[in-house]
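Okay, handing you the structure first.
Every protein chain but one is kept in place in this view of the complex.
Going in written order, the chains are labelled A, B, C, D, E, F, G, H and I, and every chain counts its residues from 1.
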């Protein structure tokens, strides 16, 4: 069973496009980048990730995304099926 | 050209599943509900909406989503293509 | 592979002990309650949960914990192995 | 159909007038600057933008405004017709 | 010399359109309502007011706008010419 | 008709007295400094300004006060007669 | 030696004028009300109090002001001479 | 070895004196009330407690103080000797 | 009549003990340091000061405490007798 998560990224002012592009070019060994949108609102980029388990998702966020230049903060929302 | 947005929904404590289900059953004249996930983190439900223009997207948020029982606050992030 | 999480619970003023006791008596079909501590600080009760997958962990939080009398807010921190 | 937005700009302390002037002189390929006011209150400059679509509006905010010296943070409010 | 101000209005969830409409129908003895937009973002309605002096602007905000059903909070930004 | 305002000043830690003194010595072409108090509480200095109109008051805040060494943030409260 | 303080009052929405009037009519046994201004900004009324000592100032705030209908929160800034 | 703590109490508006008096009259089986001060600032009452161990201190806060009428929130700071 | 106050000190991370020690060694011409505790919780050091009047207390906070290396922010709560 895979794990899916939304990563809400805040960037330094003026760096939104560059961060969005960098995330689109991530070649991750941990997770698949399913979608990347630069957005208006309190966040600057929303990333949808999918991984085989929670550890790989965590590694992708901390290794692939948080280390990019211009990333200031990330907030992760994991999809859970409550039905 | 269509407009896409992420609606980050906060629900009353204990109402996440009910709100998620209600959003999944929305029959909107204003927008298409592309995806609905109940999530962990500071938000409880993330909705992806698509509409023909910004006004219809706004109507869907205020009429379709904000009026549901248990919805406490919504934050909207609109996808913008900066390339 | 199991999922482990810390649920940081804020209670209504004066309800900490009652909420702590109620969580200790949870008989959950979704998750195992590994530890429960009433605590000082910005949170009132810290719960350690373990479940077979993220969905069951989510169901335990929303069904078992958030519906208890006196629970005001929960914040979930999921253990991830980044090594 | 055009898109209109209010951009609420916070500047570094003592930079309000300079930022206001710089925005008034923007020659944007993405959007029209309809009005610029330096203001009292929690924001320092309020800009009214109009663009042919949301993407151009987003480009104007990130390319034209956020890159100006002294701009610390921007908050965007897009006009939506809910009637 | 007239005074102009932006009133950033937060409404109760689900009341944005009703509040926007009510403000559009204000017949004020204190100020002119120059523009009203329902908006996305942290605010729900942005009103542009103009009055003969600051006292009349203040009266319009407290008497005309804050007393409307569904208005939760207002933030005022007054235009100042720093040139 | 004159405009009166309270400027609530936050200073860098340890700079309260120096900022208070600097404000007391302001020779402004825009406004009269009616009173200056160094204070306890969430603010460090409270200044009462009076000007012939809002623009001059704004110029005094941004030119006379915000440019002083040690000033970190200012919050302005304008007196309005609502009677 | 007297004590002087600024009391920054937040009122319920729509109650600013009533609270301002009520404070102007205070007949206090504890302190003198030196000035009362209804204001724009994050506060609604600013009161300047003077008392023979800190205890009387405190009594005036808690007995005279905080008990008035429509007062939601008060923040006190006491004048201190640091020279 | 005893445990000492400062309990920073926020009360409902207008209830500071009553809460301060109630705490002064506490006859606790868990802790000794060493000092009680009604105060200005972001808190309303500061209580100094001493107990034989952390559990008794915790019981005193939740049973003796948090259950009093008018208490809205408590923040506890425990004395630690770092030398 | 003397003035007593609690100064709630936040220090830079890792500097709590050094700041606590420095405050214990203050030789103030303005106030007596009655007690100093390094603490857990949102603050790092709690200082109890006593001075002959409010001005001297204020001078002690701004000159004696705020100028110490590692002090990031102070919050003052003055004891008031409301009885």
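What we mean here is this: a contact is a pair of C-beta atoms (placed from the backbone, for glycine too) under 8 Å apart; a residue touches a chain by one contact, two chains touch by 3 or more.
This structure is a prediction, so every number in the text was calculated from the model and none was measured.
Colleague: Among H:7, H:57 or H:71, which one touches the chain that has been omitted from the display?
Modeller: Counting the whole complex, the residue in contact with the absent chain is H:57.
Colleague: Quickly run down the residues of chain C that touch the omitted chain.
Modeller: Touching the missing chain: residues 4-6, 8, 16-17, 20-21, 37-43, 46, 75-83.
Colleague: Tell me where the left-out chain touches chain I, residue by residue.
Modeller: Against the left-out chain, chain I lists 13-14, 16-17, 38, 40-41.
Colleague: I need the residue numbers on chain H that touch the omitted chain, in ascending order.
Modeller: Interface residues of chain H facing the absent chain: 1, 3, 53-55, 57-59, 62-63, 78, 80-82.
What we mean here is this: only the chains that are shown with their structure count from here on.
Colleague: Check A-D, F-G or G-I against D-F and flag the pair whose interface repeats it, over half of the contact pairs matching by residue number.
Modeller: Most of the D-F contacts reappear at A-D.
Colleague: Counting only Cα atoms for the centres, state how far chain A is from chain G in Å.
Modeller: Each chain reduced to its C-alpha mean, chain A and chain G end up 49 Å apart.
Colleague: Measuring from the mean C-alpha position of chain C to the mean C-alpha position of chain G, what distance in angstrom results?
Modeller: Once rounded, the distance between the two centres reads 44 Å.
Colleague: Could you list which residues of chain E touch at least two other chains?
Modeller: Within chain E, residues 16-17, 38, 40-42, 54, 58, 62-63, 76, 78, 80-82 contact more than one other chain.
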